[in-house]
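Here the structure comes first, spelled out in structure tokens, and everything after it is commentary.
One protein chain omitted, others in place.
The chains carry the letters A and B, assigned in the order they are written, with residues numbered from 1 in each.
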Amino acid sequence: MLMKNLGISIVAVVILIALPALASVQGYNFFLTVFPYAAFAVFLGGFIYRMVKWWIIPVPFRITTTCGQQKSLPWIKQSPLENPAGFWGVAGRMALEIFLFRSLFRNTSVEISGKRPVYGSAKWLWFFGLVFHWSLLIIVLRHLRFFIEPVAPWIAGLSALDGFFEIGIPALYLSDFAVLAGLSVLFLRRVIIPRVRYISLPVDYFALLLILGIVVTGLLMRHFFSTDLLAVKSIVLGWITLSPVVPAGIGIFFYIHLFLVFTLMVWFPFSKLMHLGGVFLSPTRILANNNRRERHINPWNAPVKVHTYAEYEDEFRDKMKAVGLPVDKE
Amino acid sequence: MKLNNIGKIVAGIVIFIVLATFFFWYGTGKSSSLPQPSLDTPAIAQMKEKRCVEDKAFMSINHMKLLHNWRDSAVREGNRNYTAKNGNVYKMSLSGTCLECHSNKEQFCDRCHTYVAAKPACFSCHSIPAEVKK
Partner (left out) sequence: MSQAKIPKPDELINIEYRPPPTGWMDTQVNFRPGTWSYSGAAKNLTYLDLPNPRVWQPTDEDWKLPENWQEIILAGMKERLEKYRSFRLFMDICVRCGACADKCHFYIGSGDPKNMPVVRAELLRSVYRRYFTQSGKRLGWLVGARDLTVDVLKEWFYYFYQCTECRRCSVYCPYGIDQAEITMIGRELLNLVGCNINWVVEPVANCFRTGNHLGIQPGGIKDMLEFIADDIFDRTGVRIEVPINKKGADILFVTPSADYFADPGTYTCMGYMMLFHEIGLNYTFSTYASEGGNFGLFTSHEMIKRLNAKIYAEAKRLGVKWILGGECGHMWRVIHQYMDTMNGPAEYLSEPVSPITGTRFANARSTRMVHITEFTADLIRQGKLKLDPRRNDHIRLTFHDSCNPARAMGLFEEPRYIINNVCNHFYEMAEDTIREKTLCCGAGAGLGNDENMEMRMRGGMPRAMAVRDVVKKHAVNRLGCICAIDRATLTSLMDYWVPGIKVMGVHELLANALIMKGEKERTTDIRGESLIK
């Protein structure tokens, strides 16, 4: 099962790498002029489409998952972030989820030891997940130096901070190292841990390998096969000013890098990667646990067939009277 | 079926579009014209063959690695002679060789570095040539 699922994902990524590597000059023109707009349009449109599609579905019931003490009697201390009772509590809870992966932080492991289950701390999925996502965000933000002219000080500052240790020329970015570490752990646990291997689909490997391909080609360009950054920035600014340019002599790794990024952008809205948007709409997390305080409205709340008291009394009236229970109709 | 709060949907989409198209509206100059490092210095004007230690294509991509190697070679190994691909021998010296010709840091080095937000550490030790200090 692993061989099949992983194998097919590797083949898919290899093909994606081979396509730009084997492309002709006309192909490169295409990569730099049509692809970026198409990919960006699909990403933006697809993302919005998915979000709106989720958003317009009603949330008929307020099904908050509560992970702390409710707000009830005034002298009982509530956990506002684990069991929010209002907007600000929810905002805090969501901020913890999105920036710090609060729920994943709870992760535990279990094993049977001495004929009983023993729970252990298992924070490493949380740690490497967080490392991976944060470094990916920093990397994306760093790339803004190619998109913005003049480069804003905070972008230059972020790069400087990221390359703080000045290892090598050009300086190794910590985020590059971190994203590799995060990706490797996320990938290896899918391959090594039997339980996680069992639940992994081909697309799960594909997502990691695709991002790995992007990271590796980026690193190769920065540290081994230097690319003309002036040309790169001119290409990017060409897109933004709607006058794409195709400079000569840009290395093959740039094209592979770019093609994988476009693939990711196109694939993103139609895959599990939409968890990025979906988490903002998750009914168990974004709703305050104030169910008995504020009535929640279900837009499609339709009448149902019920068994009325009158029907009940009709069936049992004699029996009720016999034992002296009051009845509505004599 | 009643839609959920339309206002929130629209607000959410607007926020997303604004973030996702950040680079379209952020930043003032949208010029895609490349920065032109200036070669207009007295030393270069006097050269017969206008050539750096290596050819321009190599230098523009690899100058940082070359300088890095020079530093190691000169400071750690005491070897100060660099033999270029065409056989010419140069003295490995930022101030003595590079900045002799490129005495216009602001018009030469900084133009590209600023453009791609590269922050070389050269001048945290080396002093900027006196004649370009204003």
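Everything that follows uses one rule, which is that contacts are C-beta pairs under 8 Å (C-beta built on N, C-alpha and C of every residue); 3 or more make two chains touch, one makes a residue touch a chain.
As the structure is a computational prediction, the values presented were derived from the model and not from experiment.
Listed residues A:Ile10, A:Ala23, A:Leu44 or A:Cys67: the one in touch with the omitted chain is A:Cys67. If you put the missing chain back, the residues of chain A touching it would be 1, 8, 50, 53-55, 57-73, 75-77, 79, 82-83, 97, 101, 103-104, 106-112, 115-117, 119, 125, 129, 193-204, 270-272, 274-275, 278-279, 281-285, 289-298, 300-301, 304-309, 312-313, 315-316, 319-320, 322-326, 328.
Assume only the chains that are shown with their structure count from here on.
Each chain gets one centre point, the mean of its Cα atoms, and the points for chain A and chain B are 36 Å apart. Interface of chain A with chain B (complex): residues 43-44, 47-48, 51-52, 55-59, 144-152, 155-156, 159-160, 166, 169-170, 226-230, 232-234, 237-238, 240-241, 243, 245, 249, 277, 280, 299-300.
If you check the complex, the residues on chain B that touch chain A are 1-4, 8-9, 12-13, 16-17, 20-24, 26-35, 57, 60-62, 64-65, 67-68, 112, 114-119, 121.
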